[in-house]
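Of the protein chains in this complex, one is absent; all others appear in place.
Going by the order they are written in, the chains are A and B; count residues from 1 in each one.
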Amino acid sequence: MNGLESILGVIEGVGAAFITFYLVALGHSIFEKAGLLDLAIDGIFFMSTGAAVLGAVVFGNPIAGSLIAALIASLFGLLMAYLLTTLPISHGAVGLSLQFLGYGLGIVLGYPVRQQVGALYAFCYSHEALLEISAVALLLGLLTYYLIEKTKLGAAIRASGESPHAASALGVNVLTTRLVAAAIGFAIVGFGASFFPLLWQRYWDIKVYTLGYGWLAFTIALAAGRHPIFLIPMAFLFGGLVEYSVTIQSLLKLPADVAKLIPFMGALGAMLAYSFTRLGRIFASPQSLGKIYYKEEKTV
Amino acid sequence: MGSQQLELVLKDITKTFPGGVIALQDVSMKLKNGEFIALLGENGAGKSTLMKILYGIYTPDKGSIILNDEELSIRKPSDAIRRGIIMVSQSPQLIDRLTVAENLTLGLENVKPFAGFSRASIMIKEYSMKVGVKIKPDDKVWSLTYTQKQLVEIVRALVLGAKILILDEALTYLPLEERKKFYVFLQEFKRKGGAVVVITHKIPEALEVADRIVVLRKGRVSGELTREEATLEKVRELMFAEAAREITYERLPSSVKGERPVIKAEDLWVQGDFGVPAVKGVSIEVKEGEVAGIAGVVGNGQRELLEALIGLRRIDKGRVHIDGVDVTNKGIGNIRNMGVGFIPDLPLRYGVSQDNNIIENIAVLFHREKFVIDWDRVQGLTRDIIKTFKILTPSEFYPVKILSGGNLMKVVVGRELNYSRRALIAYNPTRALDEITAVQVRRIIKDKAMNERIAVIFASEDLDEVYQLSDTIYVMNSGKIHGPFDPETTPRDEIERLMVM
Partner (left out) sequence: MVLRRTRPLKHGKLTTITLSLVAGILLYTFILAAIGVSPLLTLSIISSSFISSGVIKDFIVLTVLGYALLVAFKGSLWNIGAEGQFYMGAVPVIYLTTVAFYTMGSVSIAQSILVITGSVILAIVFGALWGAIAGAIKAYAGVDEVPVTLILNYIAYYLVNILILGPFQGKYVYGYKRTDLIPEAYQLGIKIQLASTGNPIIDGVLSYVREMIIFGWWLLGLAMVVFLVWWFFNKTSLGLKVKVLGSNPDYLVTAGWDVKKVTIATFAISGAIVGFMSALYLLGYLLRLEYPIEGQTAGYGYLAILVAWLSLLDITLVPVSAYIISSLTNAGIAQSSSPEVKQFLTQAGFAGAELSFRWVMIGSILLTYSVLRFLSDYEVRVIRK
């Protein structure tokens, strides 16, 4: 009985971190499934947290915060997908640029209102909402799985990621497909990121952009092969590492920075583990991920 | 399909590729329902480009596509598919990690984005029965063979309701039996009101099946012949014009082989790109001064064999010796250091660095020992190569990406021939070269074998080339090797039979 309770306690504790990481990694995965390399993730994550704070405070409601974050992130996804599909430009360069822009915009969006209200508690989700939000997150995961694996649109997204040229020859409109994938994907990223200030931390400040949690989500997605279902245990694991790093630290009497170090070491470890085992092949990245889609090339 | 009238007109199509290469110049052609057209021409005559424009893969600089008096705007393949224009290429354009049904669903207009793949599955079963082939809708494409993939492509065209079917060398590499079955089916497709355009380099076959023959030469229509008018001679003349007489397919003189084997492979097993064995127990030996040519239809393991010999591909079983040294899985670096030249498949992708200039492209191969580069030496070498191969470039410091395709090929071929001190391993050594340069390259290869005693092993899809250049002929089919044959005494149809068997 006691054991069960403590297990439930852990699950509850990790819940909010799980929701955040799971949704961000899930949205990011949809985006990358379409062949678009997403190096903007950390900036989009931070920007979305700022947008969420803005929305929640302005409308006095956390749900509005989450939706506004989803909307703004989604617009950035559309911009990125459009640029990368219509022009022969580097996915990496555009992504990193948007990352920096995201840092700046996150502050522009979130900082003034945050300063105005001081504490965010009044604008956050209640503790009881955790269960419902978890259900929503898992439902989104299942829907994504269905979308990607079982529908024509999903096949088009995968095809655009594997080989946009062949996909086009098969009748896929690569631009439309990628725009849809990017809009849905980044909306989920923004939605997920909103739970960082509004559910998990119930706090937000300018330092959030130095945390690198967007990059952790990136790694989670990589480690789980961008698969909506495999993402679940992976996000839970990393959520736990981050959430319990403080506990681990006090238990083992380690400096705070050792605890901060653990998730990043874990991320690196996971990347290595996958690439050296058979799992790496199963979870292989889309073949054309990050490759420039350029139509008029004449090769011999 | 129905029996409605259908008339497609391509009018004054012009297309220029970067580098100023004019691929098509004011090309016009007509196509009606119930017609079977063969589009013929040399490599680079513009056949594929023309059909890719019709299918929306390329956008023309100028010209229009008119279907039943309506000007079409075809900007992407889905626009073409909507009009019933479907193309099947030589290399399957299917997504390997998707199933057959998923691949085919992508083109089905009336399947909604959130619908599944059952409709395609049903249609696949129905149409593959009609054509007489076996296709399982739930198979992942990577698990299929080349032939199966091409069959899927053709069934796909029917599932999508093709009215105009373009086959760009799509049947060329199918086994004879499958091909015959298809020609029968295409005749029926035609009778029911469809139109067919076939691009092929098998002229006799084209003469047999086509109602009309359109010949392109250097981006222009050089002539049209009806079935009745067409003869092999007339077609050849339209294809090559006067140049046809200058080009010689005469055998170059045989060289005297030495006794010492330079390249020796024993019972080689090598995997292809998808983890299935591509080379199955090949043993081959090339002696000093010998030129060995491997004939074969593309995709029968030639590429994998050559890549294994040069050390680019892991050898699962068997041994490779070069100059008596065991180099099995020792890596390409060691083998290159022994003075082995290598012309890869897709040379512009694997054989040249586009952003660097000519001299750097040459230095990175030739400069192997010291840390500091002796640029004077490399410069002398580069100038030699530019001169010998008549590479059109203002200087050796010219960025390679600005050269035309043919000149780029000359950089690759010239560099590798010059580098070959002990052996040359080459895949389609004269691909994309004009005929005159191609003959010259073959002469140089022969010359190096005879005078510098290097061993040469090459694979080519061009049987004429194999005959012209080889002292010994091998045939590769489904990963196995047949031979050696003596080109002087072995008839071509014997080799052809082994190629497609």
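By definition in this document, a contact is a pair of C-beta atoms (placed from the backbone, for glycine too) under 8 Å apart; a residue touches a chain by one contact, two chains touch by 3 or more.
These figures come from a predicted structure and were not determined experimentally.
Engineer: According to the contact rule at the top, which chains on display are touched by the left-out chain?
Structural biologist: Taken over the complete structure, the missing chain's partners among displayed chains are A, B.
Engineer: Sort through A:48, A:173, A:194 or A:219 and give me the one touching the missing partner chain.
Structural biologist: Once the missing chain is taken into account, the touching residue is A:219.
Engineer: Pick from B:204, B:253, B:333 or B:491: which residue touches the chain that isn't shown?
Structural biologist: Counting the whole complex, the residue in contact with the absent chain is B:333.
Engineer: Where the complex has a chain not shown, which of B:146, B:185 or B:350 is the residue touching it?
Structural biologist: B:350
Engineer: Which chain B residues would touch the chain omitted from the figure, given the whole complex?
Structural biologist: Listed in rising order, the touching residues are 18-20, 59, 61, 73, 312, 331-333, 335-337, 342, 344, 349-356, 360-361, 363-365, 367-368, 370-373, 375, 402.
Engineer: Identify the residues of chain A touching the omitted chain, counting contacts across the whole complex.
Structural biologist: On the side of chain A, residues 39, 42-43, 83, 86-90, 92-94, 96-105, 107-108, 111-113, 115-116, 206-207, 210, 212, 215, 218-219, 222, 255, 257-258, 260-261, 264-265, 267-268, 271-272, 275-276, 294, 296-297 touch the unshown chain.
Heads up, the rule we're going with is that only the chains that are shown with their structure count from here on.
Engineer: Please tell me the distance, in whole Å, between the geometric centres of chain A and chain B computed from their C-alpha atoms.
Structural biologist: Chain centres of chain A and chain B, defined by C-alpha means, are spaced 43 Å apart.
Engineer: Would you tell me which residues of chain A are touching chain B in their complex?
Structural biologist: So the residues of chain A in touch with chain B come to 147, 150-153, 155-156, 158-159, 162-163, 165-173, 287, 295-296, 298-300.
Engineer: Under the definition above, what is the set of chain B residues touching chain A in their complex?
Structural biologist: Going by the criterion above, the answer is residues 17-18, 21, 23, 55, 57-59, 76-78, 81, 87, 89, 93-98, 102-109, 111-117, 156, 160, 346-349, 405, 408-409, 431-432.
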